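Heads up, one of the protein chains got dropped from this complex, but the rest are sitting where they should.
Chain nomenclature is as follows: A and B, assigned in order of appearance, with residue numbering initiated at 1 for each chain independently.
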């Protein structure tokens, strides 16, 4: 079953490439577009991976964008003032540390205080957005250290660095989900938390680790984001949130937990990136694009459901 | 009754705190103002309450309101309307239809409503902005402006400026009473509670879950439409991006007001108090001259705290029943 769903996705990917190619008169295949995609895709990709693990555990993390923004702001603070290597490393570590703390906060609310993930991360999303607004007062922090911008704009052997970062995270995530104790447990927990607890698993620690993971990846995405745009602000990328849910659901992650994997999500990210770039080339307004995303997500869900019904 | 009592106590306590910082807080003028400015929120929260009781959630109400409002606006600006009553009903009808669209998707897909309504939020709003380029609508016919000035009680303040209890507050409270009547005395209302309490049992009892969804999300959509009428009246201008973004205020007011995210419980009185609570907090923060950036933060923290309290109490209760 797993294999055939990936096959469906690849077929979808192929058809979309053809459609988009035709619509843009091949524009989508020229070097500039491909390069652009290679730089943009990692951001959506990182956020999607960040969303994937909480969803597999049966929850959701609505705070990943706010987390990324806040981490970006904190690091940008330092990076806009100093440019030496030490500061760069320090600000990145600071950002990651903040991301980790956010993850611990989310995890504590969900695991130790039993607040449902939707509510907890809704609350923390508001919280971090609020903090970010207070710190920046709505302004953008920019003018970051040049050497740091490489993270978002440089290439290594011709491959964009953000893409390499994304690929690295993909490999690590795949490894964690498929080759570690944590991986086995998270799938079991997503399908049946009670039975997992009765199997002697420390579920509180499991949930804590899950939301730490999503926040850490989100934090990393935040760093890549500010490196790419040379700017940090409080409310960037909010439309990404819907997209991460879309890529996960499209990629085979069930919103109720226990199903889905890295490969499906990656293919879904590629699909979404192609459609997104297509939208740009066709000069579609971002609002129309958002509407289309909504339609696609509903379409995917309804199709899934129809297929499931047919199977029965 | 307990939740409402707590709320009332918190309300009074907070009011006293804010009064301490700025005596203007308790002036009748300020209170009337506050109520009027939050009638819009209050009406939307009523719709969200019904959805929450049924065990669902709807984050697309702001988009529904925006679309409903805009359609009314276009008709107004083109002078197709000359009657305030018809003008009021148009956004309600639009909201009803969009709400039903939500209901159909949610029922068929069996996916958690939060995912469906996040999608429809983007669909409704995105399409609207795309088709209208986000153009503002204003210069409405005079009958539209006249209605907005109606006050039920009119007084004059120290500076000789008249103020009063706006009709919109009355409309808000009337809709609250209507909602309460439906939820308590109409079988569809009780079915909403039943569905939220045990969906499988509702199905087994022969209830048409589909019809209950249609009512629930349709009603919420219709109320959102009416609320958008109120908002347009208050500002006498339609800006498409004015309403979207306040989803969390709606949810916060409902949950602070005691509606459970799991469904099956929640009262009209509770969410009205919850709305007033949010209103008081925002108003108080302004009067205390705290920068608006802090407002989001405060609401966010409160939301988390309120949710935790409700959930902790629920857990305690459950533990008691288990060991029988």
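Heads up, the rule we're going with is that a contact is a pair of C-beta atoms (placed from the backbone, for glycine too) under 8 Å apart; a residue touches a chain by one contact, two chains touch by 3 or more.
Just so we're on the same page, contacts and distances are computed from a predicted model.
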Choices "NADH-quinone oxidoreductase subunit J", "Molybdopterin-synthase adenylyltransferase MoeB", "Sulfurtransferase TusA family protein" or "Sugar ABC transporter ATP-binding protein" - which one is the UniProt name of the chain not shown: "Sugar ABC transporter ATP-binding protein"
Listed residues A:90, A:104 or A:184, member touching the removed chain: A:184
Full-complex contact with the absent chain, from B:20, B:136, B:186 or B:210: B:186
Interface with the undisplayed chain - residues on chain B: 184-187, 189-191, 193-194, 196-198, 200-202, 204-207, 264-265, 317, 321, 323-324
Touch list for chain A against the chain that is not drawn: 178-181, 183-185, 187-188, 191-192, 194-202, 258-259
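As a convention for this text, only the chains that are shown with their structure count from here on.
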Cα-centroid distance, chain A relative to chain B, in whole angstrom: 31
In the complex with chain A, residue positions of chain B that touch it: 57, 105, 108-112, 114-116, 118-130, 134, 248, 251, 255, 261-262, 291, 293-301, 303-304, 307-308, 311-312, 315
Sites on chain A touched by chain B in the complex: 60, 109, 113-116, 118-120, 122-127, 129-131, 133-134, 137-138, 239, 241-242, 245, 249, 255-256, 285, 287-295, 297-298, 301-302, 304-305
